[in-house]
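Here the complex is missing one protein chain, while the rest keep their positions.
A and B are the chain letters, set down in written order, and residue numbers restart from 1 in every chain.
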Amino acid sequence: MTASGPRVGILLEKHAAQIEAILARYPSDQKRSAVMPLLYLAQHEYGHVSKAALEEIAGILDLSPTQVGSLVGFYSLYHDEAAGSVRMQICTDLPCALRGAETFARQVCENLGIRLGETTADGVITVEEVMCLAGCDRAPMFQVQDDQGIHYRENQTVESAMAWVAEVRKKHG
Amino acid sequence: MADHILLRHRDIPDLDRLEVYQRHGGFETLRRTIAEKSPQDVIDIVKASGLRGRGGAGFPTGVKWGFLTPDVFPRYVVVNADESEPGTFKDREIMERNPFQLLEGIALCAYAARASTAYVYCRGEFWDLAHELEVRIAEARQKNLLGPKIFGSDFSLEVYVHLGAGAYICGEETALLESMEGKLGQPRLRPPFPAAKGLFGRPTVVNNVETLTNLPPILERGAEWYRSIGTKDSAGPKVFSLSGHVAQPGNYELPLGTTFRTLIFDHGGGVAGGRKIKAILPAGASAPILPATDEVLDTPMDYESVPKVGSMLGSASVIVMDDTVDVAWVALKTTRFFKHESCGKCTPCREGTFWMLRVLERLHSGQDGEGQVDGLYAVARGIEGKCLCPLGEFSIMPVTSGVERFRADFVAHEGDGR
Partner (left out) sequence: MTAGDVRLTIDGREVRVPPGTLIVDAAKRVGVDIPVFCYHPKLEPVGMCRMCLVEIGRPVRDRATGEVQVDDHGTPVLQYGPKLETACTTPVGEGWDVRVSSEKARQGRNEVVEFLLTSHPLDCPICDKGGECPLQNLTLEHGPGKSRFLFDDKIRLDKRVPLGDLIVLDRERCIQCARCVRFQEEIAGDPVLGFFERGRKLEIVTFSDPGFDSYFSGNTTDICPVGALTTADFRFGARPWELNAAASICPHCPVGCNLTLNTRREAVSGGLEVVKRVMPRQNEAVNETWICDKGRFAYHFAASPERLKTPLVRKDGRLVEATWDEALETAAEGMRTAGSRLVGIASGRLSNEDLMALRTAVETVGGRPVLDAPMGGGDFVRRFGLGSQSDLGRLGRGDAVLVIASDLHEEAPIWWLRLRKAAERGAEVIVANARRTRLDEFASHVIRYEYGQAVEALLGIGAAATGETNVRGLVGEAVEAAGKALRSAAELVIFFGAEGLDAKGTAALAQGAAAILARTGHAAKEQSGLVGIWPQANLQGAWDLGWRPTGRGLADVLGEAKAALIAGVDPLGDDPSLGPALGALDFLIVQELFLTETAATADVVLPAQSFIEREGSLTSGEGRVQRYYPAVPAWGEARPDWSISSSLAAGLGAKDLPTSAAAWLERIAEVVPAYHDLSYQALARVEEQWPLVGGDDLYFGGTAYENRQGLGVALASEVERGGSKDVDWPMSPPPQPGPGILAVPVHRLYDRGTTLLPSRVLDPRRVSLYIALNPSDATAIGVGDGEAVSLAWDGQSQTALAVIDPSVPQGAALIPRSAGATLSMPTRVTLLASQPEAAR
């Protein structure tokens, strides 16, 4: 069909100032650099990166939706599908595993009644296994990915983790 | 070491507050450098100091700056804060607790490189610290320690934080630049090197967080002082990330050339539960595994000595494993890591890490008959020397060294062919 300009969507409507601030960090002929910050923005807005979000970001940055969408698959912190409100991402990489992270992850899952990669029945928590998070001296540890960003919880026990779960459930339940 | 040079926050409380940092001489070196030294002076001093890149490669920092294509502007400084090597958590502590020393180091680097924009490429998982760093950049900017016309000079510098999104490969400097440009984080061909064609095709310095944090003390106290720390070819202090089966895991700032034994026993409190050390990975997952012999334990941790016992210093992320550890399991863990993090750009790494993992998984399931260990070894050797970037070459190191040095651990998994 005939070409048309970028569609104004939710991102531009709600976060115009922030988008402008993001774009200002890069040379004006290098707008493409803003794609990763904008993907975070979209993910926090929609809970995951939807096809509509790809098209909106592509429009803002004069990219093809493929150039934007391709990144979602490559980088593990972007998600193209919805999951629980909160992703609990436990590091079970070698240094953490040496300090009991695998057992920790298994027990957390048992407590939640799910397997790794699954979401609790109430849709609040998705438990995932991830690679090294640079928290090796404070293992077991996990990071929390929610609609605000990413936060670390370190020096964990199954008890402290379950206490946190209870808190999260109160907030999102 | 009585006084920390890099982890100064351990000696001075609240060093992450700008007024505290300034009260202890912070940004004074930058002020004096801009006033008294030319960019070339700074490069010469850093060359003379013997500072080598702390990201893992150990390339002389001043020499790297010297490769910048002359007279081409703008140039960029990119700070590699993508700290993702298993067992490495030093840059994180510096950024969280001693951020202004890093920022001052960035400014010194930019001054030397004659760059007016710097980006801190921070791994996406460091979301919270990245946002705090942005606040600190704003504070420093407000006080004219960064931003336009620093200290009233002609030197201006904007520092921005750029978040990655979960990809180990972006620690490789050309993949990092691709990622910064909004593309898949896949390594570029070299040459051209970033100093010639880096970010946005411009001459670019890419340095690790710890490397840059060394600059304020070097410029403050001189190259000679710096060379007095460490060994002849490995000068200066190093932050060692100690993890695994030790009583007190954590970061330890020690002179390069400190032995494994000193780090593990004197500082790390030895092996938890009093067990024996079996093996050491001295550079995260990216170097050959060492048996914890006396020879190894007494080896100085510097860029020259560790290779002599068959491994590498790399990022100096020392993972300690006691005698309960099965090295075949370690190989499974590291291979799973590399298979997960392989960018897929080149064939040997993409297919080879996948294949090694399949063999290792089968080995651990005890399904297979004899010969699997040799098969694994052959696959790893097939990858060797063929990859586009170091990731694929690293991926085989725990496997080949593991089979060579702990063969029994692997063979024990060979079942009877079900």
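Throughout what follows, contacts are C-beta pairs under 8 Å (C-beta built on N, C-alpha and C of every residue); 3 or more make two chains touch, one makes a residue touch a chain.
This structure is a prediction, so every number in the text was calculated from the model and none was measured.
Considering the whole complex, the residue from B:Ala118, B:Cys346, B:Leu363 or B:Val399 that touches the absent chain is B:Cys346. When the missing chain is restored to the complex, the residue among B:Leu18, B:Val373 or B:Cys387 that touches it is B:Cys387. Although one chain is not drawn, its touching partners on subunit A can still be listed: residues 1-5, 51, 54-55, 63-70, 72-74.
The chain not displayed touches subunit B at residues 167, 169, 184, 189, 339-348, 350-355, 358, 362, 375, 378-379, 382-383, 385-388.
Here is the rule we use: only the chains that are shown with their structure count from here on.
A straight line joining the Cα centres of subunit A and subunit B is 25 Å long. Every residue of subunit B that touches subunit A in the complex is listed here, in rising order: 83-89, 91-92, 119, 123-128, 131, 160, 162-168, 179-185, 200, 241-245, 249-251, 281, 284-285, 317, 319, 321, 325, 330, 333-334, 337, 340-341, 343. Residue ranges of subunit A in contact with subunit B, taken from their complex: 25, 27, 30, 32-37, 39-40, 61, 63, 67, 70-71, 74-78, 93-95, 97-99, 131-137, 139, 143, 149-152.
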